[in-house]
Structures are given as structure tokens and as C-alpha cells.
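Only one protein chain is missing; all other protein chains are in place.
Residue numbering begins at 1 within each chain, and the chains themselves are lettered A, B and C in the order written.
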Amino acid sequence: MAKGESTAGSDVPAGGFVQLLTPDGERVDSVTTADGTTYSVDFTDEEYRGLYRDLVTVRRLDAEAVALQRQGELGIWASLLGQEAAQVGSGRALRPQDMAFPTYREHGVLYCRGIDPIMPFGLFRGVDQGGWDPNEFKFNTYTIVIGSQTLHATGYAMGVTMDGKTGSPDGEAVIAYFGDGATSQGEVNESFVWSGVFNAPIVFFCQNNQYAISEPLERQTRVPLYQRAGGYGFPGIRVDGNDVLATYAVTRAALDNARNGQGPTLIEAYTYRMGAHTSSDDPTRYRIASEVESWKAKDPISRLKAFLGKQQIATGDFFDEVDATAQKQALDLRERVLAMPDPEPVALFDHVYPNGSPEIDAQRAAFAEYQASFEGSGH
Amino acid sequence: MAKGESTAGSDVPAGGFVQLLTPDGERVDSVTTADGTTYSVDFTDEEYRGLYRDLVTVRRLDAEAVALQRQGELGIWASLLGQEAAQVGSGRALRPQDMAFPTYREHGVLYCRGIDPIMPFGLFRGVDQGGWDPNEFKFNTYTIVIGSQTLHATGYAMGVTMDGKTGSPDGEAVIAYFGDGATSQGEVNESFVWSGVFNAPIVFFCQNNQYAISEPLERQTRVPLYQRAGGYGFPGIRVDGNDVLATYAVTRAALDNARNGQGPTLIEAYTYRMGAHTSSDDPTRYRIASEVESWKAKDPISRLKAFLGKQQIATGDFFDEVDATAQKQALDLRERVLAMPDPEPVALFDHVYPNGSPEIDAQRAAFAEYQASFEGSGH
Amino acid sequence: MTETITLGKALNHGLRRALENDSKVVIMGEDVGKLGGVFRITDGLQKDFGEDRVIDTPLAEAGIIGTAVGLAIRGYRPVCEIQFDGFVFPAYNQIVAQVAKMHYRSKGKVRLPIVIRIPYGGGIGAVEHHSESPEAYFAHTPGLKVVTCANPADAYSMIQQAILSDDPVVFFEPKRRYWEKGEVDLGGDLTKAFPLHAARVARAGTDATLLAYGPMVRVALDAAAAAAEDGRNLEVIDLRTLSPVDYPVIFESVKRTGRAVVVHEAPGNIGLGAELAARITEECFYSLEAPVLRVTGYDTPYPAARLEEEYLPDLDRVLDAVDRAFGW
Partner (left out) sequence: MTETITLGKALNHGLRRALENDSKVVIMGEDVGKLGGVFRITDGLQKDFGEDRVIDTPLAEAGIIGTAVGLAIRGYRPVCEIQFDGFVFPAYNQIVAQVAKMHYRSKGKVRLPIVIRIPYGGGIGAVEHHSESPEAYFAHTPGLKVVTCANPADAYSMIQQAILSDDPVVFFEPKRRYWEKGEVDLGGDLTKAFPLHAARVARAGTDATLLAYGPMVRVALDAAAAAAEDGRNLEVIDLRTLSPVDYPVIFESVKRTGRAVVVHEAPGNIGLGAELAARITEECFYSLEAPVLRVTGYDTPYPAARLEEEYLPDLDRVLDAVDRAFGW
């Protein structure tokens, strides 16, 4: 069932992938895979420009976060640099009724869901743990324990089926994000088992950014990841994760299959983590500069920019305006992050249980009393 | 990479399997699978008769255990009835230097390793927990937690490689036994990940007996299990698990590939659990008699008996002698099981730690003193 | 209508009522469907409520709990069965890192009304992993509530209360008591039932307090009856809720009696008894005639079946501890 073949371009991984926009901005009309599925997009100029704006914006906001962390305003940051197309392409492929289960790196998907980009900053600043309502935003809380969210996504998707919300074009679909390293976790493989058995309306979106912190892909598998799906009874496909068009096309098709009742798909978005794993990481210890260089040539933004230019879909003014607007958003974000209030100490006792607990109440009271004992004591 | 095709006979599952002996005792000379591998056996008459003796003996001993449990002499028993060929075929395919990691049902494999069949009875009688030395018998202790032994087998196999004991015909190989239900456990899938990544000299031998207690295979997968392997980068193959010849041929080939350094293989032995899951189970609650009947027709022993008869490899006298000998062994086993001593109460404090613990010593002493306080008090 | 039924049957009735009362309640686990579970606690439920409400799952405990989390986010109220105490550990990561933390993590935005049913404890002559008492692993985990029942009436009401609660509840079922009978008011109004997170004085007494829960309540009551013959009047408290523990009831009792003995099957070291002893000593320091003593499983793995009688607390060991408390 696995498919990943494509018109082999330059630097295409063995097994190929679906690519609709080459690194130098050449548009591939459509790609037909071994199983006969044809992938293509027909965007209006407006939509093309919109995708470009998304890519530039999420990269600019990410850069701002990296800077904030360096300045000590964030405890840590997980940068998406290099993975903008994988996240914008899949994020824009989601329909409003679809539900997303992110890891800790899906800031670009969050943005494409129309969510205020400041939402995850509480977590990275350490003022909270990312406390938002998954159902309000159709975007689950960030999950830090590798792979656990794939089972949550699978259960949620089972619920979609139980609610009778599949089997039609306006059905609901679920997307689970995870990385190449996560594919080794038992829980992720269990989510494949369950999705196959229950024919869950889910898309497993694996951003293969080539590394799990310092470990290259060979530490997780010796065959392409998209091939994992076949053994669980659903299709796997690899897409050029630095190609926003192909990522959009492949994800949209998989989501629609899911919502129509055709079950799960595994998508391997072949991309690269251009930055450090997180701000705590030092990638120079485990990878060479030339490798990073070779991926610079496949940059997701420059290829779309080249295409828009060649096709005269956009001009210099537009590109400048996009940069300026992103810059404004970044500065606005920075201001609001700096303005984030620290939590009240006593807040550490909040929300342990929906129904509370006399033990927690007693500890909270004792804590408050103890805190009060310092009032004016210079502490 | 997956392969399971064969000359489709009657009642061959979709996707086929390797079969060298049909249910009615017709010998298939050889089977060549899609990847060009040819499977066959050429046994001497002596060896054929030996396999028949194995099958009859392990079934007879199993029947004795079932009886002992009914009579209250065992706390529980997990019968192998119906799976004799899968266990004898794979068990006899092992070379002396190979290491096996069983579940709780591999009594037939244990027997073929030349181990006294009484070994696991301590566990089922409740006088111990199956305390034997895996390295002495090249047969690990029974594992009750589903799937956990597949990781132990994988680690052991990594050790074989680290010891430089692969890459030659007299290299060592490892076999991990597990069931169809176990394929859903995260740990089992992790063992596939690890074996692929480390090219471990291991054979994953899955006895698909169609049920995990009451749950039919569809609760674990919607595609054949042998196909699971491809996504981890090693071959999967399905064999007729009721055909001792095919099971032997396929397992021997996979083990030799492993010992030669060619890495893991997943074997799905397609068979059927003729009895209850264990003596505590009531299969009439979840499966129909006609299903069991249809599998009776594929009985592993009768087909070999028919073959031996037709080929005049064995006569009635031989069959009678085999039955009589197995009968003797069974009665001898019974006697020795009944003679198993109960453990000394204080033994419950033994072997908690290789180096002991003052806490355990203190508890043991207090216990002994407390026990002594009842002496002669009628307790 | 009050009926005399087994604890197992009471759970079955309670689950049935929960399925009837709320279409969002789903039961999931291994063999819970056609088979009705290896202990038949879900007997007949799939037949009557369908495969979408009573779900036979793949053989993967992490999967059971992990998908239950997703179902709960979707608005369902999953009741998960773990087949035996010793098989909950593959799901431990989902339970302690997700089920227990998501409400806190999300500042109360995500509620996970999940009930995790675990038949636990020994005394049934089983093989390894089928007789354990892992309650401390869960009670030590903030964000989880942990309860256990000791009789059919509590089994019937507590399982329903646990399912109605928006808190994640680990529900320990004393498997060796599944076959013990008792009166249950099946028509009973749940709102009038004894609260889920309250301890109950199972036997009033004056001389010492026995603290027990689940399978050990019966042992404690038998010990109290035997002690009565020797003229000792023991109070027995059935904890019922293990996290949070209902301390006021306990403190009031021990302050009266001056002596306390905790009984549980789990290994003593860092077991629930340790916390009870520590808390009681803090609160009742000047009332205690003797230290709080513990009668528990030993600090060994659960032994082979033919040794479990020696391993498990019994009437004699409880009385022996009571004697020591009086002799202090």
C-alpha cells in the first residue's frame, strides 16, 4: 500500500516523494503515485501569496522567540526553522472542523489555525504549562512526552466515528503530528494498530526532520518511515516537506479520505531541522555544516518566492510588505510576551482536580498562611 | 519485502502461506515465494518419524496437564492443543547454540530443546514461578506479561552480535515467541524497531492462533500479521503453522539468515488454538463449534500420520508404539508432578536481591519467629 | 428493590446503570465484549449496548488509556478495564503523565472523566502478575483519585459515582471478593448514597482502630469479631477512598482509641500504611498509646500461589499486631 514515488528530482531521497515545487521554484503540474492517485493544487494568485505570507510570518515569529529565549525571556524554545512548509502546508489543508494534536514544535500549524501566536508562549516562558482548551481551538495542548498525543488523536478520531461525523465531505478528520524519533515509541505504533482496527478518521503527519535531538534517522529505522503504514493496513506516503504545495495537496487528500470514512493515512513529510533541537541544544556536536548548507538550498520559502516572482504572481513590493507586516507582528508579539504576568504563588494549587480535594485545600491554606508569615519580613 | 504467497490449497488464507504438507497428507515438494526463496525439506524416514513422535508426545503431555489441572493438581494450564506443528517445527529448527524466548504456552518448544517436560509445571502448580536458568537450557523463563520477552530477545540478540557470534553458519540465532494478540503491544513493535536498526540476529515467531483469549484477529489487525515486518526493514513470511514440515523449513531458513548476519525475520505461523485459552477460559462464549470443526480437518498430527502411512515410512506398529511411549511419559510426568514438594513458607523471602537486603533479612527473621509462635498451637 | 448479589454482579449492575443513564459512557478493555471480561464484570453489556458502547480493544494497555484520553477530550466518559493488576504498567505512562496531569496542565480547560477499573489483590491462587496491589503507585500521583470497594453495596454505588465524577478515578476492585454476597438496593437513589470520597466506620469500637480497605476489610472485621471474644472492642474503618484519604474520620477514631493498626496487602515499604501512620502520628501524637502498626504484604515480589497464604495479612497477623499495640 505504501507509496512515495515521484518524478525524481535533484536530492530526492531514495523511494522518492511527492513534489510539486522544486527547490529552484519550478512548478510540477501534478504527480501521480504508484497507486494511481494524482496530486496537484490549483491555487489562485491570492492563495499563493497567502501561503507565502504564512511561511514568512511563522519563520519571523519563530526568530523572535529564539531571540526572546536568548535574552532570557523564555526558559526554552523549540524552533520550527526549516519546517515552515510542512507546517503551513498541512495546517492550511485542515478544514475548520478538523482537530489537530501537536507536539511542542507545531507553532506554524497553530498559526494557520488562526490562533493568536502568543498562545504557547506561556509554556516556554514558564508562567504556565500551555493551558488552553483543545476543543475551543481545535488544537490540542502541546504534548512533551514523545508520542503520547498520537493515541489521544486516535481516541478522539474514534469518537468522531462514534458521533457519526464521518462518511461525508463535511465530515471531521483528525491530524496527529509527531517526529521521526517518535516513530520508535511503542505508543505511536499502538496508535497505528488502533487506527487500522477501528478505521479511524486520522492522518498521521510525521515531520521527518532527520534528527531526534542528536540522533540521525538511522537510529530509528533502516527503511523510509512512510513504509511503516502498510503493515497496519493503511497507506503511507512521503511528501517533500519543504514544498508547501505538495504538503498541502497530500495532506488535504488524506484528510478528505479520512473524513469520507476511508480511514487513516501516514504522511512522512521529508524535511530538515535547520536550527538546534531546542535552545538548550548544540547541533555542532553531532552534525556538519555542509549538511545544513545542502538543506539551505532546499529552503521552503525561497523556492516559493522564486516561483511567485517568475510567474509574476508577486513583486518586490509585495515581498517587502510581507516582511514589514511580519516584522510588526513579531514586535507586537515580543511586547505582549514581556507583559505576561507571573502567576500568583498560590496558583500552584489550582486545577489539580476538577472536583477539588480537601487535602489540596488544606495545603493551599497552610501555604497561604506560611507566605503571609513573611509579609514585611523582607522575604 | 513481505512474502506469504504459495500454491493456494483449500482453506488457504488470503495472501497464502508456505505449505509443504496438505491437510490430507499430500507432500508439496517445494514452495518458492515471491522473492525467489525456495522452501523445502528433505528428511530421512527416521527424521519424519521423529517429528511425528514429537507431535504426538507434546500433545499427550499437554492432555495430561489439562487433566491434572481439572483434578486440582495445577492452578492453571495454558494448552498448546492445535499448535503442536508450529512449536515442534520451529523448536526442531533451532540449532543447539540458539536461544529461545517463550511466552507461557511454548511447552512443545521446551520439549524439543531436550528439556525435561516437568520444568514449567512448578509455575502452573504454584509451587514456584518457573525458576530455571535461561542460559543453561537456552530457553528463557516463561513470560506472562504479553510481549515483554520480545525486547529481551532483541537485547540478547544484540549481545550475540556484540560477541561476534554472527556472520557464519555456526553463528548464534535467537527466536522470540509471541501470539497474534501480542502484536498490538507497544513493546513488541519496539522490538521490531530495534531489531531493524541493530540488524539483530533474531526470528520473531508469531503463532497466530486466531485468538487473544476471546478476541479474534480482527481486533488486532486488518491485514495479515506477517506484513508488519516490511515497515521495519526486514522480511515477513507466513507459514502453515499446522504443517510441521513447512514450519521447520521456514524457521530453519530464517534462523540461518540471522546467524549469518542477515538480520531479523518475522514468521507468522498460521494456526488455531483448539482448546480454551487457559483452563480458566470458556471458549463457547465467543466462538462457534463449526469453526473449531473446520480446523480439526487441518490437524497437524493426522496429516503427518497420513503422509507417513501413504509413503510407508511408518506402519501401525510404529504409531501404536509412539502412543504407548507417550502414554508412559505422561504417567511418569503425572507421578512426578504429584510428588512436587510445596515450598517452605520462609522461602518467600529468598532471592529478592542477589546481594540480599537487611530489610528482607529482618522481615524473614520476624516471620520465622512469628511462625514458631504457632508451633503446637494447632495452627 | 434490594437484592442479595455478589460484589461482581453489583459492579455489573452499576456499569449497566451508568450505560443506561448517559450515552457518553463507554466501556473499553480486553475481552470486555462477548466474553464479558475474564471475571464477567461486563457480562451481557455488549449484547445490550452494542460494540460502540462496550469496546473489545486491541491487546495494548497504553492504547486503552491513551485512546480513552482522546475519547474524553471528545466528550465521552470512558470506563477502562485493565484485566489484572499486574498488567496496568504498560499504561502507566499515559496514566501518570497524561490522565493525571492534563487538567492541571490545561488550567482546568480539559476534564478527563475516565474511570480505570483494576481487579487487584491476591488470594486466588493465581500465577505471577495476577495478585498484586499497586494502589500506592497511583495514590502517590497527584491528579488521580483512587478508591476501592469492600462489599457489594459499595461496589454498586461507588462504580456509578466514579463514572459520574469529572475526576479521573482509578477504581480498584478486590478480585478475591468478587464472589462474596451482600444486600444491594438496586433501585437506590445515587444522590442519597454514601459519598464516594468518604471513609466509613464498618464496626464501631473503643479500644483500638483497625484501618483497612478493599479485600482486607473482611479480614479486619473478622479480627475484630475474634478480639471481641477476648474482650477487646476494636473499631474498623473501611477507608474506601485511598486518594484523597478521608482523614477526619480516622483522626476522630484514633484520638478516641489511642491505638491504630493499618492492614493492606501491598508491600509495607512506602505503602499507603506508611502515610496513614505518619499522618495519624502528626495529628494524634499525644493520644497515641503505641505507634501506629502495620500489617502488610512483605517487601518481596508477590510469591508463588502456594506461598500466598503466608504472604497475605490474615486474622492472626492482625490480632498479633493488636496485641503488640496493647503491649507497647
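Things to note:
Everything below uses one rule, namely that a residue touches a chain if its C-beta (ideal position, glycine included) is under 8 Å from a C-beta of that chain, and two chains touch if they have at least 3 such contacts.
It should be emphasised that the depicted structure is a prediction, and the values quoted were computed from it without experimental measurement.
Taking the complete complex into account, C:G86 is the one of C:G8, C:G29, C:P58 or C:G86 that touches the chain left out.
Looking at A:A63, A:V127, A:V292 or A:A306, the residue that reaches the missing chain in the full complex is A:V127. Screening B:G114, B:G131 or B:G167 against the full complex identifies B:G131 as the residue touching the chain left out. Looking at B:A153, B:C206 or B:V337, the residue that reaches the missing chain in the full complex is B:A153. Although one chain is not shown, part of subunit B still touches it, namely residues 128-136, 140-141, 145, 148, 150-160, 162-163, 186-187, 190-191, 193-194, 197, 350-355, 357-360.
For subunit A, the list of residues touching the undisplayed chain reads 75-76, 104, 122-129, 144-146, 181-182, 184-187, 212-215, 219-220, 280-281, 285-286, 342-343, 345, 347-349, 352, 359-360, 363, 367, 370-371, 374, 379. Not every partner is drawn; the one left out touches subunit C at residues 86, 89-90, 92-93, 96-97, 100-101, 104-105, 128-129, 136-137, 139-140, 142-143, 243, 267, 269-275, 277-278, 281-282, 285, 290-294, 298-301, 328.
By definition in this document, only the chains that are shown with their structure count from here on.
Measuring from the averaged C-alpha position of subunit A to that of subunit B gives a distance of 44 Å. Per-chain Cα centroids separate subunit A from subunit C by 41 Å. Distance between subunit B and subunit C, defined via averaged C-alpha coordinates, is recorded as 37 Å. Contact with two or more other chains is made by residues 186-187, 190, 193, 197 of subunit A. Shared interface positions of subunit C, defined as residues touching 2 or more other chains, are 57-58, 60, 62-63, 90.
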